[in-house]
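Reviewing the structure listed below.
Removed from the display is one protein chain of the complex; every other protein chain stays in position.
Lettered A, B and C in written order, each chain numbered from 1.
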């Protein structure tokens, strides 16, 4: 069977590079188009791109000519790694021209008719797409988004608790990795021997996106879950992997840490049922040690697609608390958008 | 006027070194005795001690002979920088022999008749000392303790809120510096490109000590404040300065972030009234920038004796949230015990 | 065909762990014995060992019982990851009892009848083994060693130059990774925001070992190469990968940087001829960029078994200079000893 031809918008940036890397050898998708902004257009990818991810740039893409980010790209599906400032109109124009867009950008995430999708959490939100097409006149095109890198890990950990016990309030403090800021990103003089207790725009996303993802379909829109989320976001000197300290008030009493651990450990979602290529066998991996998860040791669990939870214990203020870790560049960005695309394909949304 | 002769127990360890450094040139105290465990006894301090703090070891102490940690030390006041495992009986024996002990060790902190003292927070807890002397037969000796390095900063920030608005629940996530683990302490392989979401014993201390400090005297004991505290403690790759993300539920409604900021900014305590030598002019320094406090830039505020607060804003889960930073080795250890001793002296507790 | 049963001495230490990891799935060798010092004896490996390398401890070894480090181990070949202080007599006793020992310890490296072996550099030094057996009464046992982690990379880079042009003088300055100091190793307070310009014993090894390896067999001993080596050894805050700045005076004039580059790039050794399982396709990988090799990006080249060279240019003081990088824990330790064992097997030295 021939593979789906995919394009990457913003291919020369660090998130775009992660898409290139993550899609190497993908069983369903092949990278047919690399697109980026004006300066890079028309140049060979190896020339246009300062490659900063490991390992080396794949040989197959080195000679590909970088194309402009607009309608007419010769591919069946477009991944958007555009910066949020420019993603909005570009993605809309592509969808209007019939392109299917799986975006990592924040521009359309909170649009009421755009799925903010994590396949283990809310696959039913693809039900928004018909309404989106009608309302926007997109024809066969559409836009699907994945959440902010910190929100993915948090929401994956909340999902089994919401299903099993209900979730009412969540307090989360993040310790986020450098790669989340892109390249050149955080100056070394700002972070060596330091922590920065602020990341622009991040707390808003982390307080709002989980509520949409855990919300319920209501006609052509999503009714947010009635959950209060409070976030403190910090930048720390790690390369990859966002660590989050989470406290949760559940929807009912009498639930102990062991119940929570069991719910997390046994959780499986649609990607696991469908056996999607990028789905980790267990979306949530539990660690029993007192001092895990740790970014250095746990970020690559499940190929970077699993989130790792540890230290589940009672919380004297809310009900239960734990630490959760997710690979921001994989499960929080490129891998998230690819898994979304795999769900789209498995459920027939990529057919002509 | 002649100075008070002071001794340092555990003088060769990293906390002991901070005492030596902090006491250099002190207007009231002079270091007369350096004491440490068996191996170091009888050796010159410069020989016995692997000095790891900056700047260089003061010339005045290099040749002093290290003495054993037991009764009979020729000094009026003893600072204890002993490890908690050994501090308990040693400090008790010294107090029983008439020594006044200002301890940084955790051994006696939660004893009902031992003040867990921060002079800006609970100077009236010195009222426990008479009962302590009677109950333990200490004669003119006594034990006063200072809190855990993370608990100092948190409690200083809570104090004005408790006074002005009441405090009911506190959620705190720490990002603690390497020096808090002593020397050799954290192996570099454990922390470069990493965060460790666990510090042995730390969360218990941070959940219990503030309740005692903010509690009220009740005869010869302290009734803990009815505050619930939940802590997540993390180790990060900073040299000094514990950063804490704090959310607080206040005792009454209708209090906005600006009220909280005002209460914090205007706070002064007994050390400021008394003009104690190590008291910072403002115990709490507020930063208006979106991205402060930061360990690198703010830990030395007020000579390391001020705590720095920023990012005061509404909390969607509790009432208000902010970030607070304190220098763990100064306000959280050596400086804390010295400030306690200054209060003791100012209030007449060091007289014969 | 059945695999060779191998044992690991010092299996619980960090170098021992690298042996365990490196030997997973090895086509010729299977780990049959894990041995360590007194405290660990008799315990399951998973209990006895604080595992610090990535990824997780292989399931196959978790339940193996740790054995004492002495004669009688049931295996055909013993890898020694013992600390140098204890390795000397233990390895000798094992060889005397008929064990074949491939050691990473420094104890016997400079013994005149012990091969200090890098298969690409001096495979002919295995010719010492007969004399060693005779002189020491080892019977079928013997000891083969691999060099210091910094010396491997340097010597591999010097070998093609020695063969092609001659080498007279070498000035080398190392910037060595933390893992080279083992675990717990370098305290984080010693190295965060710092460089330590000293590593105990390292400069001596780096100045002497290359001379032996590049020397010639002379009966039952090795005549060191007439090369002067001067080393400065520094510890820097990298996890893995020793970077070395090297200047070389060649044996003849008229040799340009491009000649040197060509000699390095085209170099192949016995392991490549024999197709040994752990041999990298190219023992020396050249980088053309101005700013390579870098520890972060290049240490895993060839599975950590290649050394990476860049910045070859003329030297105003000697003749030519360049930077070279080798993975200290793989090519500089576990992988080195395993490659030595592969050569031993390929050349018939492991037969009964």
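Everything below uses one rule, namely that contacts are C-beta pairs under 8 Å (C-beta built on N, C-alpha and C of every residue); 3 or more make two chains touch, one makes a residue touch a chain.
None of these values were measured; they are calculated from a predicted model.
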| item | value |
| --- | --- |
| Shown chains that the omitted chain touches within the full complex | A, B, C |
| Absent-chain contact - pick from C:129, C:175, C:225 or C:255 | C:175 |
| From A:131, A:192, A:217 or A:274, residue that would touch the chain that is not displayed | A:192 |
| Hidden-chain contact residue, picked from the options C:239, C:331 or C:345 | C:239 |
| Touch criterion as defined above, residue of A:26, A:239 or A:268 at the omitted chain | A:239 |
| Hidden-chain contact residue, picked from the options C:54, C:194 or C:266 | C:194 |
| Residues of chain A in contact with the chain not shown | 52, 178-179, 183-193, 237, 239 |
| Footprint left on chain B by the chain that the document does not show | 54-55, 192-193, 296-297, 300 |
| Residue numbers in chain C that touch the chain omitted from display | 169-171, 173, 175, 193-198, 200, 207, 228-230, 232, 234, 236-239, 243, 245, 247, 249, 290-297, 310-311, 315-318, 321, 323 |
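Here, only the chains that are shown with their structure count from here on.
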| item | value |
| --- | --- |
| Chain-level touch network, classified as line, ring, star, complete or other | complete |
| Most remote chain, CA-based centroid, reference being chain B | C |
| Whole-Å gap separating chain A and chain B, where each centre is the average of the chain's CA atoms | 42 |
| Between chain A and chain C, centroid-to-centroid distance (C-alpha), Å | 42 |
| Chain B-chain C separation of Cα centroids, rounded to whole Å | 48 |
| Shared interface positions of chain A, touching two or more other chains | 193, 296-297 |
